[in-house]
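Left out: one protein chain. Kept in place: all the others.
Should a chain be cited, it is by its letter among A and B, assigned in written order, with residues numbered from 1 in that chain.
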Amino acid sequence: MIILSLNNLTKSFGGLVAVAGVSFEVERGDVMGLIGPNGAGKTTVFNLITGASRPDDGHIFFDGRRLERLKPHRIVHLGLARTFQTIRLFPRLSVLENVLSGAHCRMKSSIISSLLRLPAQRREEKAALGRAMAELRFVGLDGLWRAEAGSLSYGDQRRLEIARALASEPKLIVLDEPAGGMNERETLELRDLVARIRAKDITVILIEHDMSFVMEVCNKIVVMENGAVIARGSPDSVRRDQRVVEAYLGADED
Amino acid sequence: MEFFIQQLTNGLAVGGIYALIALGYTMVYGVLKLINFAHGDLFTLGAYLGFTSLVSLGLADQLGVGAALALCVLLVMGLSALAGHVLERAAYRPLRKSGRLSAVVSALGASIFIQNAIMLLWGARDRAYPADLLPPMTVSIAGQPVPLIRLVVFAVSLLVMVGLYVFINRTRMGMAIRAAAIDQGAAKLMGIDVRRVVAVVFMIGPALGGLAGIMVGLSYGQINFTMGQLYGLKAFTAAILGGIGNIPGAMLGGLLLGLVEAFGAAYVSVAWKDALAFFVLILILVVRPTGLLPERVAEKL
Partner (left out) sequence: MTGRFPLPGPGRIAWAALAILFFCLPLMGLPPNRVGLLNHIGLYAVLALSLNVILGQAGMFHMGHAAFFAVGAYATAILNTVCGWSILATLPVAGAAAGLFAALVAAPIIHLRGDYLLLVTIGIVEIVRIFLINDPFGLTGGANGLINIARPVILGFKITRPPHFFYLIWGFAAVSMLLFHWLENSRFGRALNFIREDTVAAEGVGVDTARYKLMAFVIGAVWAGFAGTLYASYMRTISPGSFSFWESVVLFMIVILGGSGNQKGVLAGAFLVVGLPEVFRFLKDSRLMFFGAALVLMMIFRPQGLFPPRRRTYAPPPEAS
């Protein structure tokens, strides 16, 4: 079953074409890697999927709905959550509150019931706290729930972003360079974490430069260069693709 | 036709004053991305300094009108520049590393301080520029008698603006200001002393504001310690109108706002004249926050 499909997506910034007619599909249960040299348009594709920017042309279908005209928060509400390439936590708020920000869109209490602290609001608040703690336990940060998010180590901040995204109960999660800035041990733990996310029946798309990570974690890979898809398929087939080899040898040595 | 000529010249004169004040906002904003809330009060300070030098020191009696005015303008521009420099050192420089909100609140505090200091020094009542200083001369335009002072105000503001434009585009300092406005970090790397640029900008702006203060005193006779608030807000509107950070834009915005006000008051309603500027401000920010001129970042400042 296809959960996400991109259809001829195009986006340019002031004459510079960042994404030129990109199409691909993601099946439910996939862990898909989006790779390509710097400037290939990967993050732009992510921004289009998550509603951070709007395509000039083309369509995005997610779970039977069209996304390209929706605001980011609506897309999260539909079950598509993200993390940011440059970590965007709320650094001055606590770890727990950061996770609660993800849970926000699944809570229903109105402003009036919050203002009057009605029983239903208190019950919901308690349940949300429990769920947030569960997500923290899932990524292994439950011991740090009181800490200020900005005080965490780089790797922990990345995991906190994942917990925050998971708290919105997504069907699909989009990770922008999740292993960026992580050391070897943290990367190993992340590999395990992605597997456990997949085991929860959550589809994953990730951008990553660490090739061994991508090849091991993903079951499908899409390769972009200069705003277009140049190859797709299983890790093995992509590794052998002539154009991919050229793109990487030509542009990016690491 | 008679009415039209009167409103047109009136609008251009007021617009020239707005434009002069707007330049101070736009230059500081260009370099620091800060709205200098105290700028309007420096303009008021200029008006009062002009009052003191013309009336209290009696320059006009001793030197004759022409020389007195010239000296007054030089004195006021110099002192206003000094005040701007002190303001920057005291209220803004210590906050360079703090958040935006801190700088905004500090600017507000400085505005309150200057306004009330002026009140303490010169009193809360309106002050009047000498009415007989300039002969009530009129010029005939299309058969209509137009007060000469309006044309002088317009001409002076135009001249100053052209001068500033040349300074910004043709001198080393002007280049440094432009570079700092585009990217402070890069400007620093290229060896530009950004602190000096900021200091200079904080002197040029108030000097022009002070000049505008004298012109208001000469054209309307009355000055008041709170007038900087309204003039300041309107001048800022002018700066936004032309695209903040954009020097020709500030000139254009000022003149446009002056004309809109003059004709609005004439053909719509005098009672709503002051509200008009705010309607324009809100409209422009909601519809086209980059201002009327097309945004060309590289040419800003």
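What we mean here is this: a residue touches a chain if its C-beta (ideal position, glycine included) is under 8 Å from a C-beta of that chain, and two chains touch if they have at least 3 such contacts.
Please read these numbers as outputs of a predicted model, since none were measured by experiment.
In the full complex, the chain left out of view touches A, B. Screening B:S98, B:N169 or B:Q222 against the full complex identifies B:S98 as the residue touching the chain left out.
In the complete complex, the residue from B:F113, B:F167 or B:Y220 that touches the missing chain is B:F113.
Considering A:R54, A:K71, A:R123 or A:R196, the position touching the chain not shown turns out to be A:K71 (whole complex).
The set of chain A residues touching the chain not shown comprises 50, 52, 71-74, 76-77, 81-82, 84, 88-94, 96-97, 100-102, 104-105, 107, 109, 111, 114-117, 121, 125-126, 128-130, 133, 137, 142, 145, 164-165, 168.
Listed here are the chain B residues that touch the chain not shown: 34-35, 90-91, 94-95, 98-106, 108-117, 119-120, 124, 229, 233, 236, 240, 271-272, 274-275, 278-279, 281-282, 285-286, 289.
Criterion: only the chains that are shown with their structure count from here on.
For the pair chain A and chain B, the distance between mean C-alpha positions equals 50 Å.
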